[in-house]
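All protein chains but one are shown at their positions in the complex.
Per-chain numbering from 1; labels A, B and C assigned in written order.
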Amino acid sequence: MIVLEVTVFLLVAAAGTAVVLTRNPVNQAIVASFYGLVLGIMFLVYQAPDVALSQITVGAVALPLMILLALAKVRALEGSRRRDDDR
Amino acid sequence: MDLLPALPVVLPLLVAAALVGLAPVCPRPVADAAAVATAAVVTVTCLALLAISLDGSVVYWFGGWTPRDGIALGAAFAVDPVGAALATLAGVLATAALTFSWRIFEAVRTLHHGLMLVFLAGLVGFCLSGDLFNMFVFYELFSVAAYALAGYQTTNPGSVRGALNFAITNSVGAILVLAGIALLYGRTGALNLAQLGQTLAPGPPDRLVMVAFLLLTVGFFVKAAVVPFHFWLADAYALAPTVVGVLFAGVVSELGLYAVARVYWTVFSGPMAGVEGLRGVMLLGAVTTALVGGVMCLLQHHLARMLAYATVSHVGLTLAGFALLGPAGVGGAVLYLLADGLVKGSLFITVGIVDHHLHDVDERRLRDRGRHMPWAAALMVAGALGLAGVPPFGTFLGKALMEEAALEAGTPWLIGLFVVVAALTSAALLRATGRVFRGLGGPSPGGSGGGAGSGAASGAEPGYRDHHRHAHPTQVAPAVLLLAAAVAVGLAPGITGVVETAAARFTDRAGYAAAVLEGVAGPGAGVSHPPVPLAAPAFWAVLSALLGLGLALAALAPQRVPGRLRDGVARVWGPVAATMRGLHDGGIGDSVTWLVVGMAAFGTLLAVVVR
Amino acid sequence: MRFLPYVVAAWLLLVGLYGIVTSRNLVHAIICLSVAQSSTYILLLSVGFRRGGTAPIFLDVPVGTRAVDPVVGALTLTDIVVGATVSALLLALAVQAHKHHGTLDPERLKPERD
Partner (left out) sequence: MTPRLRRRVFLVAAAVAGAWLLWGLTGLPDYGVYNGPYGDVLNRVAVAERKATNVVASVTFDYRGVDTMGEEYILFAAVLGVATLLRAQRDETEQPPDEDAADRHAPATSNAVRVIGLGLVGPVVLFGMYVVAHGHLTPGGGFQGGVVLATGALLVYLSGEYVTLRRVSPEVLTDAAESVGAAGYVAIGLLGVVAGATFLTNVLPLGRPGALLSAGTIPPINLAVGLEVAGGFVLLLSEFLEQTLVIRRPGEVT
């Protein structure tokens, strides 16, 4: 049990660090989704299934999705801006 | 029926949801009226709570979960006069702001009103709550509404940038608060303020207590904009719509200070009672904040930004009162905070009126364009005097009480600080008044010299409905009434005694705990204090107003100042101004870096004084 | 091991702040803020964890079974919602900022001098 806990803790620390060090936001959203999942697993280890369920639905799915959508929008804006410049 | 203490939170939330849900079918005038009426009811309810709580704290257990054997099972509102007074301030300012916006602000449907009411509910809940985590929830509630409202003016590019810095820096502050809560919970297994205080009281100020105090204080200081946690403030407050700025400058920063004081007196005053140096650390923060804010205020030409830095500077002033760590200082600080909030609210509305009529808020570009608005000039001058703290404004009495407390505490030099700071902020406002409404001061080299059409780009709020030459009563009346309230606060009969009793109760940890956990709602020990001498404070107040006037005139007509004096001042002021401007030039990264620097410094100082 | 989760929480807080401070992209900064926020989830759940305790759900196990603290669970739930909603709001602001300034780089979003 202890081994499992330590592994999960270190995985969380590593995944969180990876999220910060991934500088490209699109890749970062995907790493963040993985981080959300790892956190969810950690909360299961903590005997907090309610929290784990929230964390997985929000941290691993909804939030990364919102990030990707926001980025898509920014790219679309950039595209239309470039086209305006070309004219 | 048992709802009164919860009503000022529940009602605005319910109305907000209704307004948003009915937005497609609700006509604008109905939404306006509903919002103003709700804010007015909140104000009256808070006032009633204030009156009731003077006879003993009102404790309201949500869900009916009264404590068992001293253990709180649920969350409670614990209403004492200080909390109720601040909640009333929030209600008054919200009512004034919504009235002001009645005819001006074109909302995106009625969503804006919904946000304002949620904002108000958050502020009030934060003031009334007696539970640490519940405070955090209301803190986040009003913060999230504030982030949205700050960036709301989407056609003004600056406001989005300001809102981003505001939201990120304040979210970091909230994270620190929550980390502090987690530490305290890990030690005590409690979230109720009274229970936390009871559990910690017998112990020493050990490392966990120190660090929890550090985290909570720094977190709330971010909201209060104590230097160096203030770098986010100017853009957020100055570029937000007027209707929001009134509440930001009038009450939000103040609540950051309130929270530190509340948590200190209910939770930490037991274990940290013996920490002699704490006062010095807090005073250092107060002095730095007051001076940095004052200097930056004088450096601004954007009227709303000027008010934003006046807020920083007066936060420092108020913190000085709290930092004396005694009931006398707390009483003065609370009274000052109330009156000062009303004055700043009024000034923000005045700036909104100027913006509405002249489509600009830059002092230099506005030179001499306000001649046809004598009432606005009068409001500005009155506000400047209010900031300077001259009688009969409530700021005067508040400052007098703080000065008395400073003398008792053996820190008479604080009086000098008060004089200087009040002079700096009122000088900035008087200078702007002279320039805008009287055409004083030549066209400044930096400005465009009053180009009529150039202004609309920078500060003007979009979405005006009408462009009457004369201000509508719903615009001027709120500003006048807020100033009147600032005067009334100071002149109310028996106010000194009420303030002292309220402060004594606020600082009485055991009394608070008894009221909350055992339901022993007795008024605190009656305070019989000799009357506060007012002659010396009046002298200091008039002195700082005159100093302010002198500074303003010198800035407007530098050629009249004797050459040697001018050169000497320029030699000192130039580098100070350049350094200050340079420091305040950063963005989000700088704000967060300074936050961490401040936390490291504050922690180190705390560690030094505890040993 | 006695303090490992606390250390992890402190580390995530500081790493998240480091990310915000050095960020050259607002969206990146916002995700870093959510990493910093996640440190509080860990901290809260850690202080309420009891070795050998079950989840505080007494459907299959009788009341009185050794269980972890339910309060921190409730607090963390609130915390997660707060974190997610603040992130959503910040993302909307970032999109706006990009629209007005044509960039997501905080370095190029500095306030103008007065």
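In this text, contacts are C-beta pairs under 8 Å (C-beta built on N, C-alpha and C of every residue); 3 or more make two chains touch, one makes a residue touch a chain.
On a predicted model such as this, the values are computed, not experimentally measured, just so you know.
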item	value
Neighbouring displayed chains - absent chain, whole complex	A, B, C
Residue touching the undisplayed chain, where the options are B:Val42, B:Ala90 or B:Val118	B:Val118
Hidden partner chain, touching residue among B:Met210, B:Val243 or B:Ala286	B:Met210
Residue among B:Ala225, B:Leu303 or B:Met599 touching the omitted chain	B:Met599
Hidden partner chain, residues of chain A it touches	48-50, 52-54, 57-58, 61-62, 65-66, 69-70, 72-73, 76-77, 79-80, 83
Touch list for chain B against the chain that is not drawn	1-3, 6, 10, 13-14, 16-18, 20-24, 60-65, 68, 71-75, 108, 111-112, 114-115, 118-119, 121-122, 125, 133-134, 137-138, 140-141, 144-145, 147-149, 151-152, 154-155, 179, 183, 185-187, 189-191, 206-212, 214-215, 586, 589-590, 592-593, 596-597, 599-600, 603-604, 607
Chain C residues touching the omitted chain (full complex)	1-7, 9-10, 13-14, 17-18, 21-22, 24, 46-51, 53, 55-59, 63-64, 67-75, 77-78, 81-82, 85-86, 88-89, 91-93, 95-96, 99, 107
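What we mean here is this: only the chains that are shown with their structure count from here on.
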item	value
Mean-CA-position distance for chain C and chain B (Å)	28
Where chain A and chain C are represented by their mean Cα positions, the distance between them in whole Å	11
Centre-of-Cα separation between chain B and chain A, whole angstrom	36
Multi-chain contact sites of chain C, meaning residues that touch two or more partners	30, 46, 72, 94
Sequence positions of chain A contacting 2 or more other chains	none
Complex contact set, residues of chain C against chain B	9, 13, 17, 20-23, 26, 29-30, 33, 36-37, 39-40, 43-44, 46-48, 69, 71-72, 75, 78-79, 82, 85-86, 89-90, 93-94, 96-97, 100-101, 106-107, 109-114
Residues of chain B touching chain C in the complex	133, 137, 140, 144, 147-148, 151, 154, 157-158, 160-164, 167-168, 171-172, 174-175, 178-179, 181-183, 185-186, 189, 191, 234-235, 299-302, 305, 581, 584-589, 592-593, 596
Chain C contact footprint on chain A (complex, rising order)	2, 6, 9-10, 12-13, 16-17, 19-21, 23, 25, 28-29, 32, 35, 39, 42-43, 46-51, 54-55, 58-59, 62-63, 66-67, 70-71, 73-74, 77-78, 81
